[in-house]
Every structure is written in C-alpha cells, then in structure tokens.
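All protein chains of the complex are present and in place, except for one that has been dropped.
Showing subunit A:
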C-alpha cells in the first residue's frame, strides 16, 4: 500500500490553499469545518472544481441529520470530481451506522480514536482517521480536534496522541480480521500538525498522513522537509502482514491493473449490481493477453473463489466474492461495425447493452439483448439473452457468429461454426463454463421505430391475470415481446401488475392492435404507449458504479404455457410473501425456431421465463416448490442455486457440455456459474 499525504484544511481556508497543496504534490485535500462555521461540503465541492488530480476528503465532524441526502450529495461530488471523493465521518460510534449505510460506493472513513469508533471502522469502513488532540497544534482545524481533550505540553501530548492513535488502529485491524475482512481493509489515517518532523510521523505506521495546515507556509515546509522522508521510508511496518493472506499481490502480472482492499478504488469495484462483496483482489484486463495472464494468476490460487465480471449484473454468475479473485473485463468495451452490408459487428464483453443499442441506432439496427441497458455484454451473451426483441429476433446468442475466447490454459482461440465448433456451441448458453470471451461477432437486425408500452393493471385475481396475459402473449404476433412484474400483495393496498411490451413495428396502428389484447388482461389502471427506438428504451440504466449489498436469492423457471395450474401456484407464491419480486419475460417465437441441440441453451420450447426474488432462501424454496410440477427447466442466469445443473441443462445438453468442459477446462478453473466440472 502506497503512503498518501494530504492537506487537512478548514472550510474557511480550503479554497485559498487547495490548488497550492495540489501543486506541492499533496495526494489529498481534506476539508473540515465546525458545525457553526463555514460549510465543509460546500468548500470541498468548490475545491473539486479548482483541482484536477488530488483525492478529496470530506471530514465531517458529526453525522448528518439526513444521511440519505449526504449519500446523494456524495454520489454527485464523486461523479463531478471524476471519482476522487472519500467521506470521513465522526461522532458517537452508535450514531454513525445510518451514514455508513447511506453513503455507498465511495471510500468511507470513521473519525475517532475511541474503542467504539475503532470497532466500527474495522467492521464497516475503509479507513480509521484518528484526530489530533486539541492541545497540540496552533493552527488546527477545530473539527479535527473535536472530542479530544488531552492537555499539557506539545511533546507530551504528541506522544500520548501517538499511543492512542496506534491503539485505535490496532483495534480497528483486529475488528476487521474478526469480521473476516482482513486487516488491510482499513486504512490507517492520522492527522499531524504542519510542524511535525518525519521522526514523529514514521512511528505512526500510517497509510494516510493528513497535515493540518492553517497557511501556505506550513504546507510548503511539510512538503519540502518531511514528505520526501516519509515517501522514501519503507512501507509501513505493519502493512505487508495486513494484506489479504493467500494472495501475492506482487505476483500480479504487469499487464493487469490490480485493485485490492485498502486501495482508493476498492470501494468502487468491490460490489456488483445485486451483490455485496469483498474480493481479495480485482484484476482489470484490457486485452486478451492480459486476460490470459489473469487466468494464470487465478490458476495459481486454486483454493480461492474466482469470478469473471463484465458488467457486474450477474445473478448466478459471481462477479464478486469474499476474499477471492475477480477478473474484470469491463475495459474491453469496444463496439465496432465490421461489415455494414452484412450488419456484422464486433463487441467487447465489457460494453453495456445500452451502449451497444446506442451505437447501432444510427445504422437502423438493433441486436436482441436483455431488458436493462446497464447489463454487460459478456455475461448475457454467454448465457442466452432474453429481452425486448426475443420473440421477433430470438436470443442474443442466436446472433453470434464467432467469439474470441481465452481458454483456461491461456490460449486465445476463435470459435465459430467451423473452428472449435463444440466450444462455439458451449459459449452460446454455458459460456461461463468454458472460457472468457474477449470479443463477440454478431449479426445485428434492421430495427426501426418500435412501439413501447407500459401498463398497470389490477391484480385482485392474480391467477386470472396471469392466464389471460399468458394467452394474449402466445396469441400475439412475433413483433411483441415483453414482461409482467408483480410484487407481494400488501394489506390495504390494491394489487396490481406492471406490464411492459415492445412491438417491433413502426406502424402505430399495428402497435395499438398488437397491444390491445395485452392491456385487456386485467382492469387497466394506467397506460403509456409511445413510438420510440430500441436505443431509447435501453437508455434506462442508473448511473455510477454498483452499490449492491448482501446476497441475492433468486429462483428461475422456464414455462411453456401459463396454465391455470401454474397461475394458481404463482398466486399462492405471491400471497405467501416469500417473494418480493416476481417477473415473467416472454420467450417463444423466433427463440423456438432454433433446434434445442443447436446451442447450450436448450429450452427452446418455453414461452415464458419466470424469476422470483426473496430474502430468505428457505422460505422462497418452500413457496417455489408449488411451481415445480408446472415448469420445465431454468434459465441459468437467473437462479442462485448453482447446483441445479440438471435443471439448467437437459440430459443430452449436459452430457455434451461435460465433454466440452473436460476438453477445454479440465481443471475446472471456471467453476463459479453453474459449473459442470468435476470439482
């Protein structure tokens, strides 16, 4: 971990000194303010606009009254500053939890040197900032010393401060270890007066040194006389021991960018869309060669979880984990047109489907994908791809013409109908089992204006609604694809369902004609129908990095018809409250034109893909069991029960896939997403 040196400035002085501090080479500008003085957040936002490189730390002496508003403000300042923000919050440890919950996706430090603060930092934060005692400095920010009351001469206070700070940092590290995070997860942040000498600072073994300076002269002196000695000193004594055990960071190949606990970027990369994680290391690759290097690194750590991330939306695919390795191919995000006449495009796994749609729109094309623009290409295009164009244009994988795949042994191969045909077959539906795709070649379809509808219909009789909607979908022209979303029935609230549908037809009259039977599935409460583009519909992703937490619990099923028996079981599931999200997407149509043995996604006869999400796996399973007699298989992307390979793949598919797996990934390096390997 590299030492960072920051300037700790008061809100009143920050605007005048921040740019100077940056010029002097300070890594961070931290701004603090007393509750009854100039506002630190305002001053830091100003400083963000007047600096370019320095990290920005908001040092808030007290938790905000409205933590959620701070969370929103932090997202804004982080975005405006190009990802430079850290938030440090102090106050009674018991009052900080709400702030830690609300401020997501940026590094968080707890300020304090009492046992409660140390424990909280160890369990939950990315750093512990131990403040200066009040007596030490002359030109000290009032807030940085708030709460401390040491008295006496400066040297004595300084020694006492060092001891207290050190004890707090040790306690935080212990709490982090006890929480299973590894001691390295919590940065040691200390405040020193601008007059401090290197000999005073080095024993603190800090990861971050904040210099409390009231004027430019203090910043100048520390930068010139102390900072060079600190940077030249060997890494903080405790640091190597505090790294995640079992991962040799120094062995990461130079082709990869590593982000590990304690790194400034770590809070931005550790979580995914639906899942909280604390991986031991995230390896960012920007070429096929770098992917091969990462696979070698993962192979050298056979006992650690290993996940591959493209967009970070995986539900079954574990694109984060606890203590393991994550290979992030998000940087491989190019979208290129290879041959305009044949509508042949080449797309990297890290591109998002919203970006793909936006890139194809000027050509009058679209590629059948999922339903959310933030989803990455890699995960979806190796699993299936069920979205707004499925019934007319088939699955995403049905448009794949070739894939560039890095295999477990590090070789990069091109897989298509003629070259590695078994691998090409497996990539289309079980790609997570056989390699890492670094480029996809697809044929796009001509798609003009589309009809886009959202209906809210009453669901007092959910079973009747499901049967009626299912029948309407099956009778609808192939132009129509869509979905239905319901939640648990709540006492005192009207039961309703959301229906969404795209009609791939530029004729508004045809759109209305196609939609009318769908809207009649239940009493219509609200409706919105527009003519728009596929790209506009896919422009629906929330900005920023992922802030998921916890572990999703989902169940998937593929269904041929929404029979009264299925509908009754689904209604019972909803009434029981075990599922907080219940969604049915339309399949069938062009999806069913492809023979089941043509790709590793074999459930071609299904007309519907069903997903339920719950909080408690046991409760959800008990409720889900009622559906079992009426369903046939599952869509692996949407089920968190990774052992249900026999539901994901019918027998003939499974046998062939096991054979391909033995040939292309004999050591089962890829084992985190419905692995059919032997380990």
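Assume contacts are C-beta pairs under 8 Å (C-beta built on N, C-alpha and C of every residue); 3 or more make two chains touch, one makes a residue touch a chain; residues count from 1.
Following the convention adopted for this analysis, contacts and distances are computed from a predicted model.
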| item | value |
| --- | --- |
| UniProt protein name of the chain not shown, from "Aspartate carbamoyltransferase", "N5,N10-methylene tetrahydromethanopterin reductase", "NADH-quinone oxidoreductase subunit J" or "Competence protein ComFA" | "N5,N10-methylene tetrahydromethanopterin reductase" |
| Residue in contact with the excluded chain [from A:45, A:272, A:554 or A:583] | A:45 |
| For subunit A, the residues touching the chain missing from this view | 11, 15, 36-39, 41-43, 45-50, 65-69, 72-73, 75-77, 79-80, 82, 542-544 |
